[in-house]
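Missing here: one protein chain of the complex. Every other protein chain is in place.
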Amino acid sequence: MSYRLENTQRGEKYKTVFSKVSPAQRRNRTARSRWRANFLLGLYLILMILPIYWLINMSLQTNSEILGSMTLWPQNLTFDNYIGIFTNSSWYMGYINSMLYVVMNMLITICVALPAAYAFSRFTFIGDKHLFFWLLTNLMAPPAVFLLPYFQLYYSVGLFDTHIAVALAHCLFNIPLAIWILEGFMSSVPKEIDETAYIDGYSFPRFFIKIFIPMIRSGIGVTLFFLFMFSWVELLLARTLTATNAQPIGMIMTRTSTASGIDWGTLAAAGVLTIIPGILVVYFVRNHIAKGFALGRT
Amino acid sequence: MAEITLKGLAHSYEKTPTHAADYAIRQMDHIWHQGGAYALLGPSGCGKSTLLNIISGLLEPSEGEVLFDGQRVNELPPEERNIAQVFQFPVIYDTMTVFDNLAFPLRNMNTPEYRVTPKVLEVAEILDLTLLLKRKAKNLTADEKQKVSMGRGLVRDDVTAILFDEPLTVIDPQLKWKLRRKLKEIHERFNITMIYVTHDQLEASTFADKIAVMYEGQVVQFGTPRELFERPTHTFVGYFIGSPGMNFMAVEYQGDQVMFGSQPLPVSTPLKRAIASANASNIKLGIRPEFITISSHQTTESIPIEVANLQDLGTHSLLTFMLNGQPFKARLPEGHPPVGETAFAHFDNAHVALYIDEYLVEADHE
Partner (left out) sequence: MNNKVPNNRAWLLVLPMLVLVAFSAIIPLMTVVNYSVQDVLGPNARFFTGTEWFESMLNDNALQAAFLRQISFSLIILAIQIPLGIGIALIMPKRGWQASAVLILITLPLLIPWNVVGSIWQIFTRGDIGLMGWGLRELGVDYNITRNAGDAWVTIVLMDVWHWTPLVAMLCYSGLRSIPEAYYQAARIDRASKWAVFRYIQLPKLTNVLVIAVLLRFMHSFMIYAEPFVLTGGGPGSATTFLSQSLTTMAVGQQDLGPSAAFSLIYFLVILLVSWVFYTTIMHMQKDKPPHGGA
């Protein structure tokens, strides 16, 4: 089958062939390319999941099974590794410690970043550009650079080995990040909204809380996601600023390595448990995340 | 030649449409003749963009057929339909120059460069884009961008129809008429079918020879701007076309008289006969504000009204009056004598239209 169209136009006679491929062939072709894309995506996802699967697999085995023969899935399913973690306060306190400083950091950061980002998105003031640039340079500071000075600083002010110390330390990179993301979202809200609200007699704090924050709530959600992400995954500063009372789970995990060898099962179970909060957080922001990752800057 | 025929066409975005409201386009037949300048006019959500996308092939209709010169093209994608489309927001290829933008469709068809250049220059000339050819398309103004996207349709020799989807939405008001004139000029110069979607009646009537008015997924009238004004075939057309729209009165036939509520109306004999023989409960009479005359003296043909408001619009005034508790509009020419609180309205019988179940019924004027 071919689709021809004879047309006389601008004094010339054209014979336009609509298509050399039949609709059925074309459908086949698009279906094939669709299939190829899905195949590649599936392949990537499988390769991506494999290391995590292996971690889960090992967390459900006893050490003797792990070290014994190669098994692709647990032969003798056991939850002992998890039970061990949940019944030992020195283990589960690690999770609580980590959660505590992450949440503290998120709260502190969002509270100071919201007004600052608003200032950057709405006003010019003396030194604003320099200040913004300086903030961004803090994103680029390697945590390793600050190890020693942080240790001394927090030790001298008596905050060493507290949750707030880690929360404050993570502000180093989280506050600039939050301001940068929020500024992008705020700039996409028309200025007229602010002006209308002031004309309607709103005071600045009331306008900010009642009108402005609800308008950028998906931006705030995405910001919180990033704050969680970077505070939760960081270990270098967290372990340097803590000893016993506020020790993060990442540090406690190193205990599985003892003179008599490594307790693989417990290590794997502890690892799996650190992934779960992340899954929960992504799940909550899944509808905003696609838009949010562009940080309001596309 | 491309004569676009829509046969038994219907479209629904639902997978299994159950009732009429599920349809964006309700069962319709329509023919767009080769070389016409058409407008598709209607309020937002009436299905006009859906219809346009079905014609261009971006959407496949759920029922019926789209025929180009008698050939069924339902399954053909837009790239194989010999059409071009201009979108509401200008679509241009940011990183290319204006020249490359215009040459893009030709190059995609592997046209040799020695044929591309003269074609692009010709189209640029027509669209007044010659001076901009070397500029990056990103830096153009909205109207220039819109001209570039139109130009991409014009460079192709095989294009027999250009579809416009509210193309002037983002254009400054003072440039709108200029661009509209350009469109008209292009239409006269090339023998191309143009279908222009808009919700603005002024835009539609200045551009198109014939306008299809859409309402709730159906073309309710297809005619010249004049026909739409003078003989609206559907109450919606009467209401939508003209500013302000037609006045409507729900009437009944009672004891040898046509009653608008408690007010008997002095209508012509053929109209009275038509109303008397109508076997329906939904009977309306329509009269445009232009055909109502107001005076301070009563005649046999006029009815007493209660004046509510007079608005001076410069070239004419607009009178709002109440009749049987319903507001009416009448258009008074410049220099009309002042109107008191009570006055009398006279409906020009030749322009009183009868609608039964919302559709126009012609009463014989012997």
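Note that the chains take the letters A and B in the order they are written out, and that residue 1 is the start of every chain.
Please note the rule applied: contacts are C-beta pairs under 8 Å (C-beta built on N, C-alpha and C of every residue); 3 or more make two chains touch, one makes a residue touch a chain.
In this text, all values refer to a predicted model and were calculated from it rather than measured experimentally.
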Residue of B:61, B:105, B:232 or B:289 touching the missing chain in the full complex: B:105
Contacting the left-out chain in the complete assembly, out of B:95, B:269 or B:326: B:95
Per the touch definition above, residue among A:135, A:197 or A:220 touching the missing chain: A:135
Touching residues on chain B - with respect to the absent chain: 56, 58, 77-79, 83-85, 87-89, 91, 93-96, 104-105, 108-109, 136, 138-139, 149, 152-153
Interface with the unshown chain - residue positions in chain A: 37-38, 40-41, 44-45, 48-52, 54-55, 58, 66-67, 70, 72, 108, 111-113, 115-116, 118-126, 128, 131, 135, 137-150, 152-153, 168-169, 171-172, 175-176, 179, 184, 187-188, 190-191, 228-229, 232-236, 240, 249-250, 253, 264, 267-268, 271, 274-275, 277-279, 281-283, 286-287, 289-295, 297-298
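In the analysis below, only the chains that are shown with their structure count from here on.
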Interchain centroid distance [CA atoms averaged], chain A/chain B, Å: 51
